[in-house]
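Rather than the whole complex, this shows some of its chains in their spots.
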Amino acid sequence: MAMPMESPISFTNVGKIRWWQRGIFASQTGYVLLALAVLLVIMHFASPYFFTEGNMQNVAKNFSFIAIATLGVTFVIITGGIDLSVGSMMCFSAMITSMVMTELSAPGSPAGALFVHMAADGKTVIANVPGLILLISILAGLGVALIAGLVNGFCIAVLGLSPFVTTLGMLSIVRGLGYVVSNGRGSFPGGPDADRFYALTSGDVLGVPVPFIYLVVLALTMAVVLHHSAFGRHVFALGGNEKAAELTGIPVVRVKIEVYVICALAAGLQGIIISGWLGSAPANMATSYELNVIAAAVIGGANLAGGIGGPLGAIVGCVLLEVIRNGLVLAQVSSYWQQTLVGVIIILAVLVDRIRSRMS
Amino acid sequence: MAKADATPVLELTGIGKEFGAIRALHGVDMQVMPGEVVGLMGDNGAGKSTLVKIIAGNFRPSHGEIRFAGNAVHFSRPVDARAVGIEVVYQDLALSDNLTAAANVFLGRELKRRFGPIALLDHKAMAARALELFGELRSETRPDDLVKQMSGGQRQAVAIARTRLSNARLVMMDEPTAAISVRQVEQVLGLIHRLKEQGVAVMLISHRMPDVFAVCDRVIVMRRGEKRADKPIHQTSPEEVTALITGAKEAA
Amino acid sequence: ANYRFVIVPKAMNNPFFDFARDGCLKRAKELGNIECNYKGPVEHEPATQAQIIQDFVTQKVDGLAISVADVAAMTKSIEAATAAGIPVITFDADAPGSKRIAYIGTNNKEFGVALGKQLVKMRPDGGKYAMVSGGPGAKNLAERVDGVREALKGSKWTEVAGSPTFCNDDPALAVQQMTDMRTATPDLAAIVPIGGWPMFAPEGFKAFASRNKKDIDSGKFTLVVADTLKMQLELLRDGYANALVGQRPFEMGEKAMDTLLAIKKGEKVPEIVYTGLDLVTKDNVAQMLK
């Protein structure tokens, strides 16, 4: 029995949504972008060197250094969770990568024997397959991140622990393990693949720093995943109403575990890249970066209550933080005042978003 | 109508549920046949929604057994119940406020288009199908608007539209007409008729006596967690049901 | 007798103190009858350090060697420890005027002066310079800053606004700050980090130095850096810096054990032991690396 339609449903009281009423123009991200633009102009007048090519490259590199981790934590924030372990995770993955690289490259060691041998001159060390050591090292670094992410996800999704407490515990656990494995010393990338590693992490392609390229690729991927895949939709649904998501048959546990794993992997990758640039993975690397990373996401428009966020916002937040930092040094503001100004500018930047609410 | 010797779609035996000191359900037995429309009535707090949630795998019963299509089942999550063909319109609607109406309708069953190895959401198809479903309900609900911004009745339409996506064997509607307007009520009752014709069993929870008497084959009355009556609709009357609900009449 | 001594750094996350720890462990092993514990706050935070000292007082350890995070706060803690009969010495960063029996470490004012003098020696022509410091709270670092300024007073060197920057012992931040300062003042002629932080990130430091390599080689940009950890020496050897002035943290650790043991044995110990400074340039770097 098909229903006969009396009259087609029409929406006579609904007008056209103008372009400036939707999408980015109606979001916090858009308004923070506006604040950023204002800030750039101010910085330009504060220091003639701000807009030099060298400094722009520098800014691009520096913000890419926390932006990848910010992309990861944005997934978690959209589900309404939080991950405080990103800073420690960066350090630990970086450390494991360096340590494995060094270990596999030591001709004498048991593991090293499989990968390297002395050349005839008794000096040069040659790897079996070029790049193999590097690959294994990076996989090892990401592997530990994967495990930490799984543990976070398991505690939160399956055991139902609070994300704040769980990831705070993980912050401590992972940082401590970093001290344990390196005996407090941190570690350095070493061996025949170290140069290849440096090229992959701190080189540039046609003047564009490689971390920036990774960032762009990852951000685009994230945009597609969030808005055009079922997984992404479930991530948003979880943040909107977890109970409803559960009732409508979304695999809540799986999605939650996945976001914490993504976040840990992003942090791990971020740490590995930073250590390549530093040439070292010190045991105190990225200490308390978690606050910066989460702040960047939130400033860019992600909502800690869940349900809102995206890659563009994450990046805008990171750029804003880096421009403030870099700009204040360039403007030769006294170090004592710098910290105060950073705080003030952060608040002013998000305040711009209020213009939108007031206008509508 | 359902034949007496067919296997019931749903069979409950001795279902009980306690929340701490509150005995929300106690010794509830019932059967629902394929193609049968059962009305579940009762005072506020009688345990109707709790019963629905137990059947839907949202709570586990403290006592009793559930059989679905002849087999004992133990749903540990709602997705398990959905998998065997149970669709529910929850009383609190279960909508994700930050998603659009279309996204809510298709939540967990998104339509996709394959691009080689990857499958991406087919936004257009979902919006079109959702508009169609809202049209069937005669509800002026815009598929691309956020559910957060919708009126009470529009939200309810979204929740009802969801159940139309799959080939369910049992549809439970917990007060589906509470917030909707006169003409949509007609459509929902019409929808229930169509489900029945397709052999789908329907459980309708409602406080609206006329609706229950218009579509149900049988009415079950609950009071303070217990089943007080279970009667074919033509053997009872609105007055009797009201008396059973309020406790003026103890059982029938 | 078996003694349990504890060495308390300002912050465990600073690689500098790893050397003090290693020195301490080595000496403890050599001496045989003592145990060396290493424990401090993870980050540089004085209240946490004070709590840790108190825990050790409760445990009645046999001696404490502290790198003081905050003079006033430690003065009180040291008093409490002394009252409980536990001898206290300081290393690396002192608390003069407290009840500590001895200080073993660098004369930080002189350290600063040495850094400044090294700069004037290499570049008497002068120019603009900037400093990088760790945390604004640390007294030993403040003394170094004063020392540098004192040494450069009357020379042709002028300090730029915004100097010193504080990297909070974060190597990455230290390099970023150096980069930014050089961008802000393109005719900046020298940077003097008064601790080794930027060089604890060797590749980052290299990247920065490489970009300014021409100026470094032509003597237009000079890097005089404090501390002489191994990676720092390598960087100097490879031409990424002009000079290093180093302290001897390993010796601080060793001497701390000796001094505490001597105190326990009732011997008289000197109140101040300066462990000395190493001046390292291209000329003697190879020798230092041995």
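Here the chain labels run A, B and C in written order, and each chain numbers its own residues starting at 1.
Note that a contact is a pair of C-beta atoms (placed from the backbone, for glycine too) under 8 Å apart; a residue touches a chain by one contact, two chains touch by 3 or more.
Values in this document were obtained by computation on a predicted structure and should not be read as measured data.
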{"item": "Labelled copy-number formula for the complete complex in this structure file", "value": "A x2, B x2, C x1"}
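The definition used in the following text is that only the chains that are shown with their structure count from here on.
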{"item": "Central subunit by CA centre of mass proxy", "value": "A"}
{"item": "Of all other chains, the one whose Cα centre sits farthest from chain C", "value": "B"}
{"item": "Gap in Å, rounded to a whole number, between the CA centres of chain B and chain A", "value": "43"}
{"item": "Distance from the mean Cα position of chain C to that of chain B, given in whole angstrom", "value": "72"}
{"item": "Contacts with 2+ other chains: residues of chain A", "value": "none"}
{"item": "Two or more partner chains touched - positions in chain B", "value": "none"}
{"item": "In the complex, chain C residues that touch chain A", "value": "11-15, 18, 21, 42-43, 136, 160-166, 169-172, 175-177, 179-181, 183-186, 200-207, 211, 231"}
{"item": "Residues of chain A that touch chain B when the two form their complex", "value": "1, 3, 5-6, 8-11, 14, 224, 227-230, 233-234, 236-237, 239-241, 243-251, 307-308"}
{"item": "Complex interface listing, chain B residues touching chain A", "value": "56, 58, 77-79, 82-83, 88, 90, 93-99, 103-104, 107-110, 112, 118-121, 123, 131, 134-136, 138-140, 142, 162, 187, 190, 193-194, 197"}
